[in-house]
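Data block below; observations after.
Heads up, one of the protein chains got dropped from this complex, but the rest are sitting where they should.
Letters A, B and C mark the chains as written, and numbering starts fresh at 1 in each.
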Amino acid sequence: MKHVVCRTSEEPCQECLVGFGAEKIREDFPILWTKVHGKPLVYLDNAATTQKPQAVLDTLMRYYTEENSNVHRGVHFLSQVATQSYESGRTRVRQFLNASHDREIIFTRGATEGINLVAQSYGRKHLRAGDEVIVSAMEHHSNIVPWQQAAAATGAQLRYLEVADDGTLSLEQLDAELARGDVALVALTHVSNVLGTINPVAEIVHRAHDAGALALIDGAQAVPQLEVDLTAIDADFYAWTGHKALGPTGVGVLHARAELLEQMPPFLSGGDMIATVEAQSSSWNELPWKFEAGTSMIAQVVGLGAAIDYLDALGMANIRAHEHALTAYTLERLSATDGVSLFGPPSAEHRGGVVSFALEGIHPHDVAELLSRSNVCIRASHHCAQPLMRRLGVVATARASFGPYNVAADVDALIEAIERAQEVFEG
Amino acid sequence: MKHVVCRTSEEPCQECLVGFGAEKIREDFPILWTKVHGKPLVYLDNAATTQKPQAVLDTLMRYYTEENSNVHRGVHFLSQVATQSYESGRTRVRQFLNASHDREIIFTRGATEGINLVAQSYGRKHLRAGDEVIVSAMEHHSNIVPWQQAAAATGAQLRYLEVADDGTLSLEQLDAELARGDVALVALTHVSNVLGTINPVAEIVHRAHDAGALALIDGAQAVPQLEVDLTAIDADFYAWTGHKALGPTGVGVLHARAELLEQMPPFLSGGDMIATVEAQSSSWNELPWKFEAGTSMIAQVVGLGAAIDYLDALGMANIRAHEHALTAYTLERLSATDGVSLFGPPSAEHRGGVVSFALEGIHPHDVAELLSRSNVCIRASHHCAQPLMRRLGVVATARASFGPYNVAADVDALIEAIERAQEVFEG
Amino acid sequence: MDDLYRDFILEHYKRPRNFGELPEHDHDAHEVNPLCGDELGVQIVIADGRIADLRFQGHGCAISQAAASMASEELIGMEVDEAATLDAGWMLELLGIPVSATRRKCALLSLKVVRHALTGEGSWPGDPGN
Partner (left out) sequence: MDDLYRDFILEHYKRPRNFGELPEHDHDAHEVNPLCGDELGVQIVIADGRIADLRFQGHGCAISQAAASMASEELIGMEVDEAATLDAGWMLELLGIPVSATRRKCALLSLKVVRHALTGEGSWPGDPGN
């Protein structure tokens, strides 16, 4: 076997240069200690949501048992501590992603709310009939439907970048679209949640800006596994979600340029986002709070800070190297398995830790159900990417996706479980 | 002293008929065991957010360590368990509030998002120029600003019910407004977060319906302390928030009539809320999921279920009786303290567990800061109710508010701390 | 032997009965399972108040295909009034396998599309939350 990927702690990972040894990392994730029917959990559904390290759980508990209080408007000591913890979460996000200003970081429920915020607040105000919004055929529904809605409300047009057979987007097509001069916004995913494709987003943003268009990047799948540098990418909007990055459910981040946020009307309105409320009109608080109406997901922001600390301590470059090695190993093993076909870029090089596949004669749902009998959790779905499914000519795929705690043994378990599923259907 | 309110567990609460003994309840709330500067925490900021019982924290931990997974589209066993837990949270909410259908219960981040959902999805589609929206001068900003925005977008008019000197709303004025025949929606709070006023919401909804208007009730302060029966109240929309009802931050509930939800366009769009996504248009999932775009605050919904179990076990009638007794005791003690003036209904009868007050010559901020020196946490603020502050002729009030775990000793500590604050300013 | 993927399920999946199209028909409908995007269409011919003929078409998982196939055998010849009011229990009993909550819609898609065709009403048989 060519790849030795953190198989055990005695045999540390060489391929991925990591030194962290995923077996060690597993100890930090209580759910991975669980045995189901006496066998360990093989969790390969990380693109849907990741598991949480004990450090995140401890932070949530600490918050609720030592600091819990409403933030910003409180003078008493608990509120001061809670406000400090909440706003430190923002600073931590800024540092982690190399952004410049805390006030450009807005907490949302997730990537979906972040993109909706932009589509509704920016889109409905600034898009005009005749404007083009460019998305791609590999987008998640959360980066399609809000634009359909904004287009319907404004008369703007939605155009799709095609996905090539190797799972990539064509920059030539992008240039051709941009050259028409009517593109207002380019909204693309950083990493595909189905194909794993890593798009050259810094380059895409650069070309969009050169053509006078804005760029939104959906970073939901990128932040958990790549070194993301928001200053280098230079997107006008960058949205992602905490629960896919070892953080709690219910929290996400929208990073946006302050000049744009200043021009945009508020999205949700109510407490905390106002300066003054008169009977018939109101004025808005400063950034970022103008876009954080009502009581925030305070504990979840604090928990997200702990998730970032954990990722940072592992090192995003190490995580990437590790997941890259796992992906390469998975592609190799799956290619060598009869009746399996693969979607997405053929090599692990420009691809995140996501592998979509199909088994001949077995519907993906049945694959997932049968794999679950072997404690192997994968996803079988359209993955909220129906346009991409149509492009691939399927209704759904089976998908294995990795987190920093996955090991080669998980991939071996996947392959075994696939062979067992094939036996059931052949038998 | 007339009232003996759960002072100690040896001396159980008589006034409030409770039998539960708040001292016992305190043992369930780890944060209340904390000592700050060697003295216990006196938490009287429950209208801002409540503390969480151990049972809620345990449920969050159990969810994250045994079930954590994305819901609805997952076939593997973890996803099945998580989906089951998440949807049980919905059923639990329905039972607790005596609602009829799970599909009428939508999870939001909080009351603010719930009201915004209605104002944006219902309001912007159905309000017309010339329509009236009735709110009151005692509303929280979250039940004012979204209507200002909807009015600005549609040409509807916003009208305010006045607040009488005794802190009540006039049903006569409501009738007069309704009689004009142009009222499309009445949006009122169930319990005022400043005055404590309990509005006769079932009666108000009834009159609104008779006049052909819809009714939205903001239940953020009601659900934590009253027996709320949504079938009896019969509001078209009822919004509340989990973190004020012993639940986690980041989750709230909008209850809405299915016929209305069916007519309303989606609010946020993306994953999970669609049936099919074509390139240029999409169709929507069934209720309630049509209004739950993206990955939900799964753990928080499960935690909210545990909070409801806890409240239910105490019994909402008991909680109400207890907080009512505490409020009566507080009004009595504060009235007897020099230099204190009180806002809101003079008796505890029609009033929730919220007491706003002012100290002569001391700004509320300074009151809160000085009380915090004695470990007494109250809020000093406009409480997101600037129109009400103007009505009261102040910029802010000091506010003490109760949870089921508060005891008469907390009120005694409040009074002592007030006297100490007065000494500082007189000295 | 697997609980769910029993021989008869796999047999119906691999060789579904009454699949195809009926260009001449009295009723038809088409439904999607939002969980997975699976689609199923049906055409129905009525005679003397009974389902005289019926064809499904579409693709899906073993559970949904086997369910459609098995249901088709029962439905042909059934009184329309009876067919229009069949509930989730009927379908699950007919299938005779333990279907989890998540796969429920797979099992019920064929019944849903038939009800839709016969009554014009497209809700899930025995929806959760009603």
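Here is the rule we go by: a residue touches a chain if its C-beta (ideal position, glycine included) is under 8 Å from a C-beta of that chain, and two chains touch if they have at least 3 such contacts.
Computed from a predicted model, the values in this text were never measured in an experiment.
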Could you tell me which of the visible chains the hidden chain touches?
A, B
Using the definition of touch stated at the top, determine which of B:65, B:112 or B:386 touches the missing chain.
B:386
Omitted-chain contact residue, chosen from B:150, B:396 or B:413:
B:396
From the list A:167, A:288 or A:305, which touches the chain that is not on show?
A:288
Since one chain isn't shown, list which residues of chain B touch it in the complete complex.
362-366, 369-370, 373, 380-382, 386, 389, 395-396, 424-425
Residue-wise, where is chain A in contact with the chain that is not depicted?
72-75, 79-80, 83-84, 87, 90-91, 101-103, 274-276, 285-286, 288
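Convention: only the chains that are shown with their structure count from here on.
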Mean-CA-position distance for chain C and chain A (Å):
37
Centre distance in Å when chain A and chain B are each reduced to the mean of their C-alpha atoms
32
Shared-contact residues (touching 2 or more other chains) in chain A:
365, 369, 380-381, 386
Contacts with two or more other chains, residues of chain C listed in rising order:
35-37, 103
